[in-house]
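Of the protein chains in this complex, all but one are displayed in their positions.
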Amino acid sequence: MQRLLEIAALNVRFATPEGEVAAVRDVDFGVGAGECVGLVGESGSGKSQIFLAALGLLARNGRVSGTARFGDLDLLTCDRAALDRIRGARVGMIFQDSMTSLAPHLKIGEQLAEVLEVHGGLGSRVARSRALAILERVHIGDGATRLAQYPHELSGGMRQRVMIASALLCDPELVIADEPTTALDVTIQAQILELFRELRRESRLSLVVITHDIAVVAGLCDRVAVMYAGRIVEEAPVGALLRTPRHPYTHGLLAAVPRLDDSTDTPMQAVPGQPPNPAAWEAGCSFAERCTRASEHCRRERPELTADGSGTRTVACHHPLGETRA
Amino acid sequence: MNAVAAVTGPVERGLWRDAWRTLRTRRTALAAAFTLLLIAALAALGPYLSPHRFDALDYTHILAGPALESGHWFGTDDLGRDLFVRSMLGLRISLAIGLIATAISVLIGVSYGAVAGYLGGRVDELMMRAVDLLFAMPQFFFVLLLAVVFDQNLIVLFVTIGAFGWLVMARIVRGQTLSLMHREFIEAAIACGVSTPRILARHIVPNVLGPVIVYATLTIPQMILLESLLSFLGLGVREPLASLGGLVADGAAHMQAAPWMLLIPGGFLSLVLLAFNFVGDGLRDALDPRER
Partner (left out) sequence: MSAALLDVRNLSVSYPVRRRRLDALTGLSFTLASREVLGVVGESGSGKSTLARSVLRLLPQIRGEVRWRGIDLYGLAARDMRATRRELQIVFQDPFASLNPRMTVSAIVGEPLLVFRPELSRANRATAVAAMLARVGLGADLMNRYPHQFSGGQCQRIAIARAVIAEPLLLVCDEPLSALDVSVQAQIVNLLADLRREFGMSLLFISHNLAVVRRFASRVLVLYLGRTMELADRDALFQAPLHPYTRALLEAIPALDPLEARRARAVPIGEAASPLDPPHGCVFHTRCPFAVERCRSEIPVLESVAPGRQVACHRWRELPAGKG
């Protein structure tokens, strides 16, 4: 069955003074209708660039190749007008930093109304009632007051809700949430995650959650893909990924999360080294220099994403972990 | 962390390297800088090329036009003085005034502004009110007054012109310092017990250099122009020395008989002012966007 969003062989390169930087390398990614897929990766892994590229929001020095299909539309080859029509209306995007994504000089009501007028051609009164309705849907109380406020007058959590509201305004089929809970307090984060769960229950919303915090995807996503240095290194249903990670990096990410039942006497299992420089290019596996299981083979030959027997998961590793995580 | 920045590296990739890279793309700024270098070389070496002295009177060539054979390449003025050498002299003096006066205002302005911004509170308020007060005073009249009182003494001229230029510099540096105070490395320095003079010298001043350089480069032409104005009024450098402004004043008086007397020093003056402004603009592009 055709998936709602299908990205294949996506490559994103940036021309910088230091040379060409490959931010996204050969990425396949898909979201089915009503599905929630998580994309986990650290800074520099390229996870945001995939969707910025697909939606035509790439920086000026960026080059894309590959395919990105949304429904019947080929996003990378269609004209600007077609892209403008689906952005906001059929695909909602929640950007990373709500403080910089909301225009500081416009009231909330004006920003929401702008989206409605551009996409729905709605008159101002209808737009206002629609805006109030959407604020209520994301549990922002006292919507009338909020509409008249400026972004800086709202708290971080409230702004995030406004961002979510703005993405939902036109009833999109797909919402891409880029780091939706980063920079939020943990109690607010719990609220926002609960809100996402509720939204998914209410409608057949497809959701992509981009995050560096693997714990966020646990309670929200059906499937999770893990990115490292511009490539997808593992993809699996969420339960399988969390219980039995196959890629050493995934395992490292999970081990790096301090748990309430950890022993505090032993050091944490840290992934040695640091995330790679995106400008660097290696012949073999990008993770080899930080991997405790790396062999000479890993350094020479890049592992391809291969499916396992069940067909539900893939991993790109020459020596994947096989045993169940303790 | 901003996604694009994550891919292309942290934004502040080294102020000077980035600045140089940007500057390289600003053709007008580069051309202007090159021109300035040429002019400076000319001003330094030019007088040695000509056999004439700047104050030598040549009665055989009064108000003579530019001619190669006569040895007066730029012609002569109404007293028979060679214009080439005098133009070079004028360049030297104008450039000197511009640079020295700017240096004075940078020194005073940066120290004053950094201290005010760092100390904050009442002291800062007092210091900036003083600046406001001085700002409100008619600078030009003061300079005129002092020029008259001190009989156009060259040193006094340098100092008084520079002494008013520091006001805006102080304001700029104070503003930059205030925003720096919120950066944690200043708090870290305090926590490490670093003394106030050292914090100012090693932590604050090096981090405000960007706007200081830009503004200084744009101040130089202002200083030159101010002195030129004084000279035009007859209150600049004293005869027989002359700045470009003085030469322009002389030339204006003999505009019809000997237009080259006005055009040549005027041309140099315009070129110098324009060049400094272009370089300043280029530097602002190169340095400012990177500054927080």
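Order as written gives the chain letters A and B; numbering starts at 1 within each chain.
In this section, a contact is a pair of C-beta atoms (placed from the backbone, for glycine too) under 8 Å apart; a residue touches a chain by one contact, two chains touch by 3 or more.
Being a predicted model, the structure only gives us computed values, none of them experimental.
For the chain excluded from display, the touched partners among the shown chains of the whole complex are A, B.
Only one of A:Ala8, A:Ala256 or A:Ala280 touches the absent chain when the whole complex is considered: A:Ala256. Considering the full assembly, A:Gln269 is the residue among A:Thr77, A:Gln269, A:Thr292 or A:Thr306 that touches the omitted chain. Residues of chain A that touch the chain left out of view are 42-43, 155-158, 185-191, 193-194, 197, 212-216, 218-220, 238-239, 242-243, 249, 252-260, 262, 264, 267-272, 274-275.
The missing chain lies against chain B, touching residues 1, 10, 12-15, 183-185, 187-195, 202-203, 206-207.
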